[in-house]
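In this view, the complex is presented without one of its protein chains, the others remaining in place.
Moving on to chain A:
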């Protein structure tokens, strides 16, 4: 049945080569943990991607209940966590996944760094990777505010003051982030939400695309 459907589409659109390009490629022996167990260090990039997928999915579902408004944000989070089926699990995935993704990205960076895999010709991919790391930190920072509880509020306060300490442009930077020169409030929450669910994910997907295209073009760096 599925085979027939696949053949039907393939006959018209010739999708097999596309599929081959994406999924059918050789895994060199030195990155295969079945050959050398120590090769598990090559898994961290893939794990980062895996957790990112979980983050995207659980985040999409959370927005079905969450509202970015200072009156209702906390109540809506409380509602989705305590009243909605599996709410605690879905929010838990997003909450813990946010930390796990940073850990994985960090381990991935360490591997690339200590193996010297960032060296020529892969410098560009290193740069994109660093940008991805910053985007992830941005996602963590903006997402932290959204439940609008005390911890979130004061963490954001601190983050904004760190931004303010940047020489020359600090004041403007903080106003731009918070949406107001003095208040951390309604405008801040709306803006952090927009950044968290639209702007940073868009940047994330573009950079991930670039990261993956480059690795497919250049291949995995050789054994040490």
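For the reader, a short list of remarks on this structure follows.
Definition applied: a residue touches a chain if its C-beta (ideal position, glycine included) is under 8 Å from a C-beta of that chain, and two chains touch if they have at least 3 such contacts; residues count from 1.
To be clear about the criterion, contacts and distances are computed from a predicted model.
Hidden from the displayed complex is a chain whose UniProt protein name, among "Glycolate oxidase", "ATP-dependent DNA helicase RecQ", "ABC transporter ATP-binding protein" or "Menaquinol:cytochrome c reductase iron-sulfur subunit", is "Menaquinol:cytochrome c reductase iron-sulfur subunit".
One of A:45, A:87, A:143 or A:159 touches the chain omitted from the figure, and that residue is A:87.
Touch with the chain that is not drawn comes from one residue among A:16, A:72 or A:218, which is A:72.
On the side of chain A, the interface with the absent chain consists of residues 54, 57-58, 61, 64-65, 72, 75-76, 78-80, 83-87, 89-90, 93, using the contact rule stated above.
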